[in-house]
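Working notes, structure below.
Note that one protein chain of the assembly has been removed; the remaining protein chains are unaltered in position.
As written, the chains take the letters A, B and C, and residue 1 is the first residue of each chain.
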Amino acid sequence: MPQMKAAIFVEPGRIVLEQKPVPDVGPMDALVRITTTTICGTDVHILKGEYPVARGLTVGHEPVGVIEKLGSAVQGYAEGQRVIAGAICPSGHSHASLCGFHSQDGAGTRHGWKPLGGWRFGNTIDGCQAEYVLVPDAMVNLAPVPDGLTDEEVLMCPDIMSTGFAGAERAGIKIGDTVAVFAQGPIGLCATAGAKLCGATTVIGVDTVQARMEASRRMGADITVDFKAGDPVDQIMRITDGRGVDVAIEALGTQATFEACLRVLRPGGTLSSLGVYSSDLKIPLGPFAAGLGDHTIVTSLCPGGKERMRRLLNVVASHRVDLRPMVTHRFKLDDIEAAYDLFSHQRDGVLKVAITP
Amino acid sequence: MPQMKAAIFVEPGRIVLEQKPVPDVGPMDALVRITTTTICGTDVHILKGEYPVARGLTVGHEPVGVIEKLGSAVQGYAEGQRVIAGAICPSGHSHASLCGFHSQDGAGTRHGWKPLGGWRFGNTIDGCQAEYVLVPDAMVNLAPVPDGLTDEEVLMCPDIMSTGFAGAERAGIKIGDTVAVFAQGPIGLCATAGAKLCGATTVIGVDTVQARMEASRRMGADITVDFKAGDPVDQIMRITDGRGVDVAIEALGTQATFEACLRVLRPGGTLSSLGVYSSDLKIPLGPFAAGLGDHTIVTSLCPGGKERMRRLLNVVASHRVDLRPMVTHRFKLDDIEAAYDLFSHQRDGVLKVAITP
Amino acid sequence: MPQMKAAIFVEPGRIVLEQKPVPDVGPMDALVRITTTTICGTDVHILKGEYPVARGLTVGHEPVGVIEKLGSAVQGYAEGQRVIAGAICPSGHSHASLCGFHSQDGAGTRHGWKPLGGWRFGNTIDGCQAEYVLVPDAMVNLAPVPDGLTDEEVLMCPDIMSTGFAGAERAGIKIGDTVAVFAQGPIGLCATAGAKLCGATTVIGVDTVQARMEASRRMGADITVDFKAGDPVDQIMRITDGRGVDVAIEALGTQATFEACLRVLRPGGTLSSLGVYSSDLKIPLGPFAAGLGDHTIVTSLCPGGKERMRRLLNVVASHRVDLRPMVTHRFKLDDIEAAYDLFSHQRDGVLKVAITP
Partner (left out) sequence: MPQMKAAIFVEPGRIVLEQKPVPDVGPMDALVRITTTTICGTDVHILKGEYPVARGLTVGHEPVGVIEKLGSAVQGYAEGQRVIAGAICPSGHSHASLCGFHSQDGAGTRHGWKPLGGWRFGNTIDGCQAEYVLVPDAMVNLAPVPDGLTDEEVLMCPDIMSTGFAGAERAGIKIGDTVAVFAQGPIGLCATAGAKLCGATTVIGVDTVQARMEASRRMGADITVDFKAGDPVDQIMRITDGRGVDVAIEALGTQATFEACLRVLRPGGTLSSLGVYSSDLKIPLGPFAAGLGDHTIVTSLCPGGKERMRRLLNVVASHRVDLRPMVTHRFKLDDIEAAYDLFSHQRDGVLKVAITP
């Protein structure tokens, strides 16, 4: 039984590199040899034990690689082909999938819906911080990488870019909109890029770290607001001449940013939430107009599936957005524990790390 | 100066009938002689001082009447014509109005948006619990009543029906949806009717008052749930075989019903909120899937304007919905203080009262 | 090798009942024993040679039956279960399917789109006018029939009802809309029912056959227009007081009805086309406002997949619409040639026939 290296969750505080068998390939699966992957904020939640996964599970959900072996029933791909798969791997056949809610895929449940059900890599099945990953429902999930794009150029497609853009898309941004994005970490930066890509003409990025505010402007922000330089709500209301924004995107997952989003939102506006919250949220009565403000609040989990990946690869290939500067650090898979250490402590201005087996 | 009777707000606890001058008619206005009006839950908030209005203001925002006099610039109407106007009277020219958010009409503000700005009758200008009401921006707001419809048949159009239906419409209900409506007061009943009208095939009405649950079934509920017969969340999850509902409509304005809506919602579902809340709301982390459930929360304030009224009058005229049974009590304008007393204490199974000058 | 009876296309003018082997069941398939099926207008096009299919192909695409045997990889179903499948059987994994355009499923093509690609039964694979049918991608396509519903009650779900309703849904019908449906054959009748189900308050059914006009009123038409009693365009413009309709649904597939739809459409309205045309169409300049009328024209092919079927079964189970009267004639499979003779000549007031093996 061939073996491979894989980063596995052992217990809160410990993700370690170990040997595991290379997985068997079922009829609908594909085995992908990882060439580059990365670490996500969610992986840090797993590391810390804040999001529980099974002991021994391989973590990681952002695969770039090469098809090593195709399942017997998989058609339309070739071994040796360069591919990515989304962080979310829908089945294609659940009721949720057939409604377009691939992330809430309920395959295996009686009624076909399961919260976060589409997120399988590094959650309910082995992930991709390893030499190989088994991609389920391969015909739904594998997206060929166009020639000429490097691994690092496409490394953000599986999760960060898909999530950040979804924040803009689900908000229904229209040409001429004013949009505020709270927090300019990797997802917030992609939301900023996505807002511009959807036609927003005043994009306001909120953060305080200098490097992130610069990145924000490079990714499409027209204005950046430093939340330590004064209440960001006041600053944004001043920028918008008292009107507020059409869309506010939450990209951190805290009460403060969620609430600030609502406070800068004009009546009839949309709060698009991307953050992963860790406690109950409060909706303040006043900014919510006591429920009479015609507001919309939408939440989004990273969209997946090969059609989503194809579209994001188009964005990269057309140079609409350049996400390469987001890769600030590079590690060998053998050094992944050091990568976790750097990334989880947000040292050295890290945005994203590239991991190569 | 001709005088008229009008129900005016004096101080918390006191709405009284007094004499006031019949208003002057500006170029864009219409003076309407009220033939029937009603009392809304919002008026009770005003009565109790929970929603502040100016001392001396005529209350009421649900007018059915006859055009007494048209402003010099108003075209397309005739004096003597039977009309209604919505509770919400948009200007037609604010940025909010031009975006279709008539209820958040910011006419007069620099940027054109104002929370609840379209609600003028009995809020920022004199309302219609009086012998006459002055309708502003008459060409935007007056809707002729088709011959053959009685005042009571159309009395719910200006507010209750428009609001309740909006709960269903803004939720994007689709053919085959399962919808739960929490609370079966006048607005909840209209939301129930609206959900069925939009194609929902399992409409679940939640209340505990026997008469309201019967009304719920008459208005379109397939199933009613008595929240005193067990946790309504459990009951609904059982009815839906663990799946939850596609859309949950909140029609009361409390933490308990808001939260129950979220708890019965499938991932990717929509919580459509109609209630007027009186304190901060809490979003519980679990049912909110920590922000990753692809949920949508929408709030709606009663849509207004003559086109909205025309559509609702079509609903009445086509007998799609019969709201006459909602009028449970009738009063002369002279007895409006007694009407407030009955309605504000929800005595005698009252749903809605008809007031005729 | 077990044999079964099947209605096969031999040559233009000849569909005959013959013996064929019962098909083998692949890993993703399900073999369904047909208990009831029907003949569609499209089958008549095939019979006449107007739509070419392979010689020897089993025709028919509206299956009601019982699962006889499940493929090795199929989960979530049981042998012996009563099911239907849609006329359209998407793969779930093509780019078209993942975009929600299941009917244009391009599984097997390089880019994932193929016109009409989702229509497989009786078109590119053997259909269901037979004792057994093999359902491909069973987990995407099989929908369990709720207990208590008869075969005839659900017989319209796979095609007629899904198509007719789509005419209303794709048009974005809103509460209070006025809708005209041109032709009240089986699909037009379902479009009429669908328009009402979506909230239209004035539904106008156009035909001339007395029985169909009566059926139209039973299915939800408020008014019927006999196109032999005067130009139907004039009649509808009179009914709508010169305004025209918000939505016009074409349910026949001719230049005359397509053009009439455009002529009764208000500016900004939607023409929803369901017909199968047999020659180029002409868009007349005037009614099209020279291209400046903000019109929308949408075409729809019958939506399929198990989630679509589930929703339509909900409609039937909730008694929102009763399609049983559409079954006007019944035949044994052994007599299917006689059924084709009756149906293709539209004799004896036939709407739909039920065929039982």
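Please note the rule applied: contacts are C-beta pairs under 8 Å (C-beta built on N, C-alpha and C of every residue); 3 or more make two chains touch, one makes a residue touch a chain.
These numbers were taken from a predicted model, which means no experiment stands behind them.
The residue from A:Arg14, A:Lys174 or A:His345 that touches the chain not shown here is A:Lys174. For the options C:Thr208, C:Thr296 or C:Ser318, the residue in contact with the chain missing from this view is C:Thr296.
Only one residue in the set B:Val44, B:Leu98 or B:Leu342 touches the chain that does not appear here, and it is B:Leu98.
Of the candidate positions C:Glu11, C:Asp147, C:Asp280 or C:Asp348, contact with the hidden chain is made by C:Asp280. Counting the whole complex, the residues of chain B in touch with the unshown chain are 27-28, 73, 75-76, 91-93, 95, 97-100, 102, 108, 110, 112, 137, 139-140, 305-308, 310. Residues 96, 99, 101, 103-104, 109-117, 240-244, 253, 266-268, 273-285, 288-301 of chain C touch the missing chain (whole complex, contact as defined above). Chain A residues in contact with the hidden partner, per the touch definition given at the top, are 165, 169, 174-178, 194, 197-199, 201-202, 222, 310-312, 314-315, 317-318, 320.
Rule of thumb we're sticking to: only the chains that are shown with their structure count from here on.
In chain C, the positions touching at least two other chains are 310.
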